[in-house]
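All protein chains but one are shown at their positions in the complex.
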Amino acid sequence: MRAGNPSSCEARAQTPGFARFAAHHPPTGTSRALLPFSMDLPNFLIQLLNSVQYGLLLFMLAAGLTLIFGIMGVVNLAHGSFYMLGAYLAWSLAAKTGSLALAIVAGTVLSVLFGLVLERILFRHFYHRDHLDQVLLTFGLIYIFEESRSILWGDDVHGVTIPQLLSASIPLTDNLSYPVYRLFMSGVCVLLALGLYFLISKTRLGMKIRAGAFNHEMTEALGINVKLIHAVVFALGVGLASIAGMIASPISSVYPNMGSQVLIMCFVVVVIGGIGSVRGALISALLVGLVDTFGKVLLPHIAGMLVYMLMAAVLLWKPEGLFKQ
Amino acid sequence: MSAPKANLETLPRGVQAVLAAGLVALLVFPFVGTEFYAQMVARMMILAIFAMSLDLLLGVTGLVSLGHAAYFGLAGYALAFVTPQDSAASLWWTLPVAVAASGLAALVIGFFVVRTKGIYFIMVTMAFAQMVFYLFFDNKVLGGSDGVYINFKPNAGLFDLEDKRVFYYFTLAMLVLVYLFLRRLLFSPFGRALAGIRVNEHRMRAMGFGTFGYKLAAFTLSGALAGLAGYLWGAQTGFINPELMGFHMSAHAIMMVILGGMGNFAGAIAGAFAFEYLLHAFKDLPAIGGFETGKHWQLWMGLFIVLVVTFAPRGLLGLAERVLRRRDTQIQEPPLAATEAAHVE
Partner (left out) sequence: MTTRRLVLSRGAALVGAASTGLLLPQIARAQSNKIRVGFMLPYTGTYAQLGVAIENGVRMAINERGGKLGGREIEWFKVDDESEPSKGVENANRLVQRDKVDVLIGTVHSGVQMGIQRVARESGVLSLIPNAGAHAATRALCAPNVFRTSFTNSQPTLALGKPMVDKGLKKAVWITWKYAAGDEAFEGFKESYTKAGGTIIKELGLPFPNVEFQALLTEIASLRPDAVACFFAGGGAAKFIKDYAAAGLKDKIPLWGSGFLTEGVLDAAGPAAEGVMTTLHYSDSLDLPKNRQFRLDYAKAFKLQPDVYAVQGYDTGVLLSQGVATVKGDIANKQALYRALETQTIDSPRGKWTMSKAHNPVQDIYLRRVEKGDNKVVGIAAKALSDSGAGCKLASA
């Protein structure tokens, strides 16, 4: 029984195999199974886990962005603001209702409504406009959203408590544990990814979405309400970003400008994956997660530039990203 | 992917008159305004040069670069690194060196970047700019996040740039020279080729133009001119930091170009002045009944940008054009929807 870790008994029972191995065979200075870049196996595996978790969260954001981009052809620089919106909603609603779960449900509804309104009054008129105009529009929106956030919720740093149910940590080695909540987050991302896949490839709505992206006029000529499709897709994108912000809020805290930091990474993921391709966004998000995680540890001096170098390299090899839509 | 835009290229006589009047105003300004505002106008002129350089790339050639500030900042850094701590460096070789440094960087990066198209071009220019940003931000050798100082303005020999008025007129001279150069370029065969690439690259290629080479040349030249602006900025403020190469600076440059109206360089100048002026005006707004209007300048700026993009997408030029339009021959913009839908990427 490890001191200070109250739930280690239950956690032990759920510990994945390799972690139990690591727990019984703690890595020493001269460890076994040294990998080429001088990281021992358990460490490597845990870093892999970190990469995947980060990648999955990025995917949530990138999926929304790539959908909006691919289906409606809109560049949305304000996507990070939706992430921030989710986080602030989670914080303020959780504070009011005392339950994060309730806050997430309510927050999702509010975000989707917000997305529908935004689409209707603003974005709808920009689908056929130049990308340049869209860049400008959404850049202006960032200003507006940031300032509105400041007026509505102030400039302080806030925290969101992890629900009791998910607050344990699973010991992976004798001194490192993995928070259950992060596993939960990854789980939610995977579920949403599956849901998205199902929606797009297996449902009639998904079929219409894909048709609309392929040929706008034809689809309309067939009597399908393309305007509605667009609204749905936009709201979906906003909702995904907002949910990402909400479930990440206990981990990331809630603070001003949190959207801008995640925005650029999100764009990189979308571009590497291929615009419009949700599958591409997933692969690319995992790739970025890997590069970011291992880069920090192995190549700290160029860690800041690494992801951009990756993007440049991918685009030079495949100028339209890894996957076409 | 970008809808072909008909740019206002030949400036009507009214505009030319206004331009001339503006030049006179700028010539006279240091004697009329206070020193602070003269410096502010000098800064606006530097940004106007920066905007014009982007206009060559964006307005004329149709390449949307979200990383143009990298070349702006690089020249500033070049000046910082060649200026000794305790004395001035000569203008006559530091200026060409700085401009060449930016041009070279643009050439190298352009070589990789110009092969991509559309949104990918936008993103990859941004990526390279971010890389350059982090290169300087993360490395103390290059000044790190705190930036570097330029302790002495370049030594021009014949005239003293430390004198603020002299610096102002030097900047004005540069502005006029760059403007005239670019206007000449616009109507030269090279400039026409660039415009052709903007309107329809496939057709240009079909006609036998090596569009890659032309685009790369435009990218390089734009970068070099941005470097000229960056050099002047460094000389004026004496302080260079990585944010000058950052995403925000690049985005501001785009806004300036669009605000004024693209493709004729006069619009870039107007946009730079108008944008900077507005930024200051919003921040200076007095409090109205307890509501600190000035504090929330970002809100007004954001609303303004959204309004401009929604109602005046071709900038001040386009707006005035539409407002005063008579029913005379005007190049019609091709229907946008059809071209867009067919190219969903």
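Just so it is clear, A and B label the chains in written order, and each chain counts residues from 1 on its own.
One rule holds for everything that comes next: contacts are C-beta pairs under 8 Å (C-beta built on N, C-alpha and C of every residue); 3 or more make two chains touch, one makes a residue touch a chain.
Since the structure is predicted, the reported quantities are computational estimates derived from the model, not experimental observations.
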Contacting the left-out chain in the complete assembly, out of A:Arg182, A:Lys208 or A:Arg279: A:Arg182
Chain not shown, touching residues in chain B: 8, 11-15, 17-19, 21-22, 25-26, 29, 32-41, 43-44, 134, 137-138, 140, 144-147, 149, 237-239, 241-244, 246, 248-249, 260-261, 266-267, 269-271, 273-274, 276-277, 280-281, 283-284, 294-295, 297-298, 316-317, 320-321, 324, 326, 328
In chain A, positions touching the absent partner: 3-5, 27, 40, 42-43, 46-47, 50-51, 53-54, 146-147, 150, 155-159, 161, 169, 171, 173, 175-179, 181-182, 250-258, 261, 292-294, 296-297, 300, 303-304
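In this section, only the chains that are shown with their structure count from here on.
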Rounded Å distance, chain A centre to chain B centre (Cα mean): 34
Residues of chain A touching chain B in the complex: 69-71, 73, 75, 122, 125, 127-133, 135-137, 139-148, 150-151, 213-217, 264, 267-268, 271, 275-276, 301-302, 304-305, 308-309, 311-312, 315-316, 319-321, 325
Chain B to chain A touching residues, read off their complex: 1-3, 5, 58, 64, 66, 112, 115-120, 122-124, 126-128, 130-131, 134-135, 137-138, 247, 251, 254-255, 258, 296, 298-299, 301-306, 308-310, 313, 336-338, 340-341, 344-345
